[in-house]
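Handing you this structure, nothing more for now.
Apart from one protein chain that is not included, each protein chain of the complex appears where it belongs.
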Amino acid sequence: MMVIMRKDYTEEELSGILERLEEIGLSGHTIVGMERTVVGVVGQVYPELADDLETMPGVDDIVPISKPYKLASREFKPHNTEIRVGDVVIGGGQTVVMAGPCAVESEEQLMATARAVKAAGAHVLRGGAFKPRTSPYTFRGLEEKGLQILKAAREETGLPVVTEVMTVRDVDLVARYADILQIGARNVQNFFLLEEVGRVGKPVLLKRGFASTVQDWLLSAEYIMSKGNRDVILCERGIRTFETATRNTMDLSAIPLAKRLCHLPVVSDPSHGTGKWYLVEPMAMASMAAGADGLMLEVHPNPDRALSDGAESLTFENFRLLMERAKAVGEALGRPLASEAKGPARA
Amino acid sequence: MMVIMRKDYTEEELSGILERLEEIGLSGHTIVGMERTVVGVVGQVYPELADDLETMPGVDDIVPISKPYKLASREFKPHNTEIRVGDVVIGGGQTVVMAGPCAVESEEQLMATARAVKAAGAHVLRGGAFKPRTSPYTFRGLEEKGLQILKAAREETGLPVVTEVMTVRDVDLVARYADILQIGARNVQNFFLLEEVGRVGKPVLLKRGFASTVQDWLLSAEYIMSKGNRDVILCERGIRTFETATRNTMDLSAIPLAKRLCHLPVVSDPSHGTGKWYLVEPMAMASMAAGADGLMLEVHPNPDRALSDGAESLTFENFRLLMERAKAVGEALGRPLASEAKGPARA
Amino acid sequence: MMVIMRKDYTEEELSGILERLEEIGLSGHTIVGMERTVVGVVGQVYPELADDLETMPGVDDIVPISKPYKLASREFKPHNTEIRVGDVVIGGGQTVVMAGPCAVESEEQLMATARAVKAAGAHVLRGGAFKPRTSPYTFRGLEEKGLQILKAAREETGLPVVTEVMTVRDVDLVARYADILQIGARNVQNFFLLEEVGRVGKPVLLKRGFASTVQDWLLSAEYIMSKGNRDVILCERGIRTFETATRNTMDLSAIPLAKRLCHLPVVSDPSHGTGKWYLVEPMAMASMAAGADGLMLEVHPNPDRALSDGAESLTFENFRLLMERAKAVGEALGRPLASEAKGPARA
Partner (left out) sequence: MMVIMRKDYTEEELSGILERLEEIGLSGHTIVGMERTVVGVVGQVYPELADDLETMPGVDDIVPISKPYKLASREFKPHNTEIRVGDVVIGGGQTVVMAGPCAVESEEQLMATARAVKAAGAHVLRGGAFKPRTSPYTFRGLEEKGLQILKAAREETGLPVVTEVMTVRDVDLVARYADILQIGARNVQNFFLLEEVGRVGKPVLLKRGFASTVQDWLLSAEYIMSKGNRDVILCERGIRTFETATRNTMDLSAIPLAKRLCHLPVVSDPSHGTGKWYLVEPMAMASMAAGADGLMLEVHPNPDRALSDGAESLTFENFRLLMERAKAVGEALGRPLASEAKGPARA
């Protein structure tokens, strides 16, 4: 942490800073530059210190130096984290595809979709049983009934299942059915929920928040990891910007950036990220090219009759075409599609 | 809801839309313009319909017409909602000041602050017992011990208490101690929590999210109101933008805008909104001038030793000076400071 | 400037940095902290240095310390700059009101408006002769004919005139007619234009750009000042954010912040800032309360027939009411309305 002094600071004010640092067991190294004097803080700093020092007389600004996350950082663990789910490995250099409807609407709808995405080569089945909705007056999911349908689909197709958990109370319930627990964008700073899934022995897929910087997102992963669960998969899904032509603005540079800063796998969700089915395929290919470890895609038997997010869902045929293209692009990139899951997944 | 057809739509595609609408009990009125053909949807539309129609052949875009919130809207209830807390009324045309430390750190710290803000004319005591923190490695509040200290301060000073609740599990606990339950910016779309505080018989102060549009924010209020609790106080506290010189960017135009669209009181939190103590007073005055029903302010005995958000806290003396200025400005605006709370508040 | 080394830097890399600094006449002070090693750069640094050093081996990040603007900074000139226009002083502690139509449409329209705003107490007449428009197919101003009409209005009413100049070629032309040259938000980084108005002996009103940080804005002022013209008035007019309910999001905290960082007067334009006439009055009052040195307001005889920006224009009557309120609020704030301009302004 660096303390930048005001141009007109007094020697007394500078001494005040140095004394304060000593008082709390740290030390300060003063550099007198031509334009500014700066005090470098040496010792084990804690984050609140910035706020405290900023209010002291003579101080112009505080500049943090250390990164605030540890367990997630590549400096802490240089090698990629690989997470096994069923027979596929996420983060191991191959591209893993998670596909399915936004919401589980019925057994018929989910089973048809599960079979179609499996046939087209998907590795994981996605589907929401609990749906966060901006309005209280919209369809919010089949809840436990939806989880049971997902389980049935896993048993038939062998595809492991990723599904969202929205509240602490439901963590155990969802963990009984799901292979990967999903934390949605709206809950990225629901810290009690993060800690609760940190205590569960299942991988967690953590979506980036609408307003999360990459650093915030890694700190949310840190919450989960600090409770013992190291199997966190990051999922880029767009941030909120002034552009309204797409539902969100996908920040694909966050994929290589997050992978440089941390060792966790990063997947991409171009369905929510764009909100337009016709942008899903180009942004899926772009995500792979940016280095994503996987894709999360919405597929629906009849997108124009979906109870949720129809506008961004692919038809079975469009998903099949996307997978063909992903195969070719993945090979050119040296990130081939993961080999198909074989047999029932381990729950 | 309006369906905008593509320029090159076919008659068959248009018929498809009209038939689909009839199938679900609605009807469509077609307007053939010079540049575009538009179908106005008549009947009780539901929000998902936009997504469904958008994927139908021949459709260029869908434009919603109705506002998605009802109970919160001024069209539903034209008159201002007034919320009584202790002896003050929020939303009744006077300015209510809520002040105290960001976090309750000790009985000594809170009692001293409570006495100081009471002496300077504050109406409500604020203080966090549960603190949402971006990093898992920072001080997160005294929890129930903090609530007990708040209760003691209320008993001594008579000031009602507003404090944050972060998770469904703690709603009953916090409601036993607090006069107003606060929902923080990070939980503005934690829908289970919103519904839970909607079942409690205490007013709720709902902060705007970092990435919430005014409409999103009103929909979050709608979640609370839809469970029966109509006493919601909105709190503007800044949104996330590209500007980094302040912690957030306060959107003061949201105050008169929200008051035009809905009937709920709107208060302003310039401490979190700016993150800089020296911007708090001008932005507090500006909030009043923009029409805020109240202010929420951080005050701390020693801002440079605070365990949380010291950089944005006022000293006792600065708070006193702010209150003097607020008195004069409030009178000029026709929004005087509320008269002081007398005697112990009703819990 | 501080050079933050990577955790795994080598001694050779550190030496490389220190040698490079000496090679260009600077020196480096190394601080070895517990988590990071930092090199403080001492000497006259230049901005490109950050980019250069950032690519050197062993470097993690570069942190600039000095502010990149000089002439505009309060450290360079501690006292407020006061700018006299006609008989009013902008930046002298009183509130100056600039009012008039968005665009000059006809002599009749402008003269009626000039008389009305003068009668209600405005100090400066605004009106666009050259209009920047997002679409090439919209009304773009009367050009020199508009300037002549503005001149006629000044002669009759005595109000000095502020009007926009959009291109280098027109600077001399506009300067012959205007008392204050306005640089619009879209031209805030049109550096040749900034330099050209920097060579003119008239004050310049510099709007903030849609995407300008406060620092960018001050650097644009620095461009003007670096050519010799020190009479720059900053004008906050909203930035672009995710919120679409208002045309822009006014960042009122930028007013006290800019006044703290620099010595120039800062005015506020709530008409463009909000885009909604019914938000203009509350945001005008809020701007005053935030410390603005003046207001810039759109007034039109028939807002529903304006050729430009009718939705944000006040009627004569609404402007009169706003001025009454501004009078009361200004007195309470200790920033009274400037006394009326008397007699013809000096061109």
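We just call them A, B and C in the order they show up, numbering each chain from 1.
Please note the rule applied: contacts are C-beta pairs under 8 Å (C-beta built on N, C-alpha and C of every residue); 3 or more make two chains touch, one makes a residue touch a chain.
All values reported here derive from a predicted model rather than from experimental measurement.
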Hidden-chain contact residue, picked from the options C:60, C:222, C:236 or C:281: C:222
Residue among B:10, B:66 or B:339 touching the omitted chain: B:66
Looking at the full complex, which residue from B:40, B:132 or B:336 touches the chain that isn't shown here? B:40
Looking at B:241, B:271 or B:308, which makes contact with the chain not pictured? B:241
For the chain that's not shown, point to the residue among A:50, A:99, A:204 or A:255 touching it. A:255
For chain B, the residues touching the chain missing from this view: 2, 4, 7-8, 29, 31-36, 38, 40-45, 63, 65-66, 75, 240-242, 244
Which residues does chain C use to touch the chain missing from this display? 20, 46-48, 50-56, 68-69, 132-139, 166-169, 186-187, 189-193, 195, 209-211, 216, 219, 222-223, 226, 240, 277, 303-313
Residue numbers in chain A that touch the chain omitted from display: 211, 213-215, 239, 241-246, 249-257, 260, 273-274, 276, 278-279, 282-283, 285-291, 328-329, 331-333
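The rule is short, and it goes like this: only the chains that are shown with their structure count from here on.
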Relative to chain B, chain with the most remote C-alpha centre: C
Over half of the interface residue numbers used by both chain B and chain C, so same, or under half, so different? same
Could you please state the distance in Å, as a whole number, between where the Cα atoms of chain A are centred and where those of chain C are centred? 39
Here the gap between chain A and chain B, centre to centre from mean Cα coordinates and rounded to Å, is 27
Between chain B and chain C, what is the separation of their C-alpha centroids in Å? 31
Please list all residues of chain C that touch 2 or more other chains. 241-242, 244
